[in-house]
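Every protein chain but one is kept in place in this view of the complex.
In this document, chain identifiers A, B and C correspond to the written order of the chains, with residue numbering beginning at 1 in each.
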Amino acid sequence: MSQLRRTMLYVPGNNPGMLRDAYIYGADSLMFDLEDSIALNEKSTARFLVFNAIKDIDYGNKEIVVRINSLESGIGEEDIYAVVAAGVDVIRLPKTETAQDVLDVEAIIEKAEIKYNKVVGSTRMMAAMESPLGVMNAYSIATSTKRLLGIAIGAEDFVTNMYTSRSADGSELMVARSQILMAARAAKVYAIDTVYSDVDNEAGFRKEVALIKQLGFDGKSIINPRQVNIVHEIYTPSKKEVDKATRVIEASHEAEKKGLGVISLDGKMIDKPIVDRAERVVTLAKAAEEQ
Amino acid sequence: MKNSLCREIPDNILEQLNKKPYSSPFREVPDFRAVGRKVVSVGPNDKKLLDSIDEAIDKTGLKDGMTISFHHHFRSGDRVVNDVIDRIAKKGIKNICLASSSLTDIHYPIVEHIKNGVITSITTSGLRGELAEAISRGVLETPVVFRSHGGRARAIESGEIRIDVAFLGVPSSDEYGNASGERGNSICGSLGYARVDSRYADRVVLITDCLMDFPNLPGSIKQVDVDYVVVVDSIGDASKIASGATRFTTNPKELLIAQKASKVIVNSSYFKEGFSFQTGSGGASLAVTRFLKKHMLEDGIKASFALGGITQPMVELHEEGLIEHLYDVQSFDLYSANSYNRNRKHHEIDASYYANLYTKGCIANKLDIVILSALEIDIDFNVNVITGSDGAIRGASGGHSDTAASAKLTVIVAPLMRGRIPTVVKSVQNIITPGETVDVLVTDRGIAVNPRRQDLIDRLNKAGVPTMLITELQCLVESFIGSPKQNEFEDEIVGIIEYRDGTILDVIRKIKEV
Amino acid sequence: MAFEVKDISYNIENEIESVTSLLEKHNLKLDSFVEKTIGVYEQDLLIATGSIAGNTLRSICIDEEYRGTSVINTLVSHLLNLLYDLSCTHFFIYTGVDAYRSFIKLGFHLVIKLESGIVLMENKANGIQDYLKEIKNITSNRETCEKPIIGSIVINGNPFTNGHRHLIDLAKEHCDLIYIFVVWEENSVFPNEVRYRLIEEGISDLNGIVLCKGENYIISSATFPTYFLKDVSESVQQHAILDLTIFRDIIAPYLGITKRFIGEERLCETTNIYNQTMIKLMEGSPITVTEIKRKESDNEIISASHVRRYIKENKWSEIKKVVPKTTYDFLNSKGAEPIIAKISNSSSRH
Partner (left out) sequence: MKIIQNGSAGTLESSDILIQVNPNKSKGINIHIDSVVKKQFGDEIRQLIIKTLQTLEVDCCEVSVIDKGALDFAIVSRLQSALFKGAGVDMNICWEEL
């Protein structure tokens, strides 16, 4: 899991100016939205726009995610065909409740890949859980297909389903966040946190990012470009962390060179997860420098 | 002939104006004496207070062929310019030269007065709206002369602009001509541009809607410079003269540009204790202040002064002790207009002190960093802030070229494109600021440093701030928008752009109608 | 900047109140006859509003503080898309002279600017000129004398009666050519096409008449929305001026019309205001207005509203006395049945 997904920037699929500019804010992934931010009578218009944006605009090596409408809505299938034809990297499923939901979408993705001469399996998937049932099924969803690279929690619908609303400290999301995270780690996929919609409340946003980082999330979905740097800043490891990670990695290289099965540093044995984490710390630090 | 920036300046224009073409920012050496106004004596029994603008026009002896002047401190809230010119027109006076410090969209009625022969020539810093459009289409027979704020002060002092009557709207005055911009019904703060006119015009008429008891002090314009005072119902729309508050932009793209610009500044050699800076009033340019503040606090650095059009964020930095002095030639909002009352180190300065090259040292000379915006910038770093992409006039020269030439670090902030209109182009439509006085361009998609500043390129790259060639940015923009069709122009010249030293930088031609 | 657009519910007091107070703050009002209103919000603050009535955008207002921002683009985009969704492709904006420049930038074109500062714009370049050109094309085929005297009459014809015919006959005596404009709005119980056909049939024996559809430019929902209201609206005078100025300054000069004929109006206050305004407005113009006394039958004036009353009261012998045979035959035909049923069940003025 070397690729960073600290920030996944929502871009309403019906706004040409934002589709053109989304790239410049430095988010790790861009997520073009065909779902909740698009009014019903603009669904097909947005689909054309996202289709052409992916096809025509040079987003460099930026990961492009499209949040499609659910299959139940009756328009999800058309969304899939359009974005697969355009060459999307990742399709994000909203309102996922069961592993079958993922498999149903996957089946259509596969048909589309064949139809448009894409390598079968090249389109990756993400699933967002937005209901208690989805959260309960998090592990089986996370392990439903190899295409799935991550799971996310969508809090707005979730709290409604839980008969509550979002609060500053996020206590109502504690269990769901933990459950998603545990499922993601068990399934070895990414865990992405929900959006924070009060764009002007920077202090509140910082608090929430610090919280989800501490919980262990890989990153957060964000709705405003102004939030990108804040997340990246909080995810930037301290100098001490980086130094330590560097030493761990050096030790691991050393062991590899010597053909040793056991890595040791300062006389202590180091396990594989520690090396993994060290690599992640270094990657985060590098990304922060580039910003 | 072509000037040093390869702009074709017709010989007959140079001859008519008795001007040289532009060569380089500091080459020309002045060789003249400043002119003086006609001396008048007001005795102990003379009264200055008049009943109406009409009476003032009569008393000043304004007649055909004379030059009148105004200031632009009232921005789009101004009523004075339109009211005075209306009265002049009603009196049947014709062939007037209008020498305003600037003109805005509110001044569209002037179009009619051009058509009916009342106004036959104009010099200003800028033009906007319908008036600008009409002039771009050739409504005025003689070309408008565009001057920078410093350049205008120079031209007044050298006698190139000889003002017969200055009609100066002021927020308050006493009956003897002591005027203030910070007290009154509609306040504008600094009266910096008007002060030059008040000292050099043969006749000075103050127009106010707030008559104060004598003496109205402290003040901006002084009784010794004023012939008459007229009280009118209203000098304009207070809310448009000084907007309530200048808020920081929330536009993410402007913030991104501002953040990148602050990175350039912080990593330059000029960001150190006691530095000085100026920002333009555009969204990105203003927002630089906010990011600078963060770095100033982090690094424990304070600025010795900030200059220019002063806005609320600047005053706040001053009040927080991060900026020692404010030099204010124009206050942009109520907060800054009110600041004089409580901040002793908030100084009103006039246009000459601000940016006139031919003085014994304008304050712009002491400027370390200036952040300016642009409508267009070309691969030679020449900047256009006067004409739009269609070639029509829609901007103002302002202090752009003055501060760019003076400051040690000139940063242009602009989006790479606006809709489908490119900002970075091969060659700008018109030059206001020569590329040799511009150091860095910061856009949302990359930073380009003028190759003349290799020192800066090295410093930035060493600090990990990536830079690109400006030609790369220009190619990038074309990859998005395609290449625009060149504008077509007539031979007729509608505008002449004078550099701050009085040489001719460029001409604006009449747009060809399709 | 992200603005949120919401439909305004006329039943939620808060919403409608915030709309009216925004409008009042800028000396505007919410027209009583609008059909749909939307609001643009920043956070929870209403910063712009606009409405649709028929094919016209009305009661458009942007909070002063937000003028010059992109909120106008958001607002108008939404309103236009609403109209497109209603399959309305030719539409109008009724606004003030201040906003006029902004709307030009949004693709609107001036129809007319009144002295009062009211401006009517349309989304088609040369919309009214194209409309008039088409009408003129019909006439160019007609044989007329060298310098014909040209008159005009506007008829709703709901339905066509002997009174209308009388007006046309009298007008004919003074003119070589007459343009009859049929009011073209589906606000009358007799549909546009029926009213048109009954007039056409009722004058088939006459020469020198050009029958045309009034479309958007004569007593239409764009020029005169209050004409179609049941009660007399305070805006009638204003709308009448708009409608008649278009006639005086654009339609009449283009078609060479120098006379306009109207039936004297005693029954309908709205029409009476229209007629009186016309007499005043045409003063000093090349157009003379001739008010013709209504034709009477059995000491009662003939009017289409009476005909509808007779239909409601089932007085067919009365009807026969006041309408031409063509109209009478139609009323007795199968095609008239839905109309008659509608009249019997309604109490509307139209």
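The rule is short, and it goes like this: a residue touches a chain if its C-beta (ideal position, glycine included) is under 8 Å from a C-beta of that chain, and two chains touch if they have at least 3 such contacts.
No experiment lies behind these values; they were computed from the predicted model shown.
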item: Left-out chain, listing which of the shown chains it touches; value: A, B, C
item: Residue touching the undisplayed chain, where the options are C:Ser18, C:Thr37 or C:Thr74; value: C:Thr74
item: Options A:Asn52, A:Ser73, A:Thr145 or A:Asn161, residue touching the unrepresented chain; value: A:Asn52
item: Contact residue for the chain not shown (choose from C:Ser9, C:Thr89 or C:Asn314); value: C:Thr89
item: Options A:Leu71, A:Ala85, A:Met136 or A:Ala287, residue touching the unrepresented chain; value: A:Ala85
item: Residue numbers in chain B that touch the chain omitted from display; value: 389-390, 418-421, 480-482, 484-485, 487, 514
item: Interface with the undisplayed chain - residues on chain C; value: 70, 73-74, 76-78, 80-81, 84-85, 87, 89, 105-107, 125
item: Hidden partner chain, residues of chain A it touches; value: 15-17, 19-20, 44-45, 48-49, 51-53, 55-57, 75, 78, 81-82, 85-86, 115-116
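Rule of thumb we're sticking to: only the chains that are shown with their structure count from here on.
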item: Between chain C and chain B, distance of the C-alpha-averaged centres to the nearest whole Å; value: 51
item: Separation of chain A from chain C, taking each centre as the mean of its C-alpha atoms, in whole Å; value: 57
item: Shared interface positions of chain B, touching two or more other chains; value: 250
item: Chain B to chain A touching residues, read off their complex; value: 250, 252-253, 255-256, 259, 419, 444-445, 464, 479-480
item: Touching residues (chain side chain A, partner chain B) in the complex; value: 17, 20-21, 24-25, 58, 200, 224-226, 229, 289
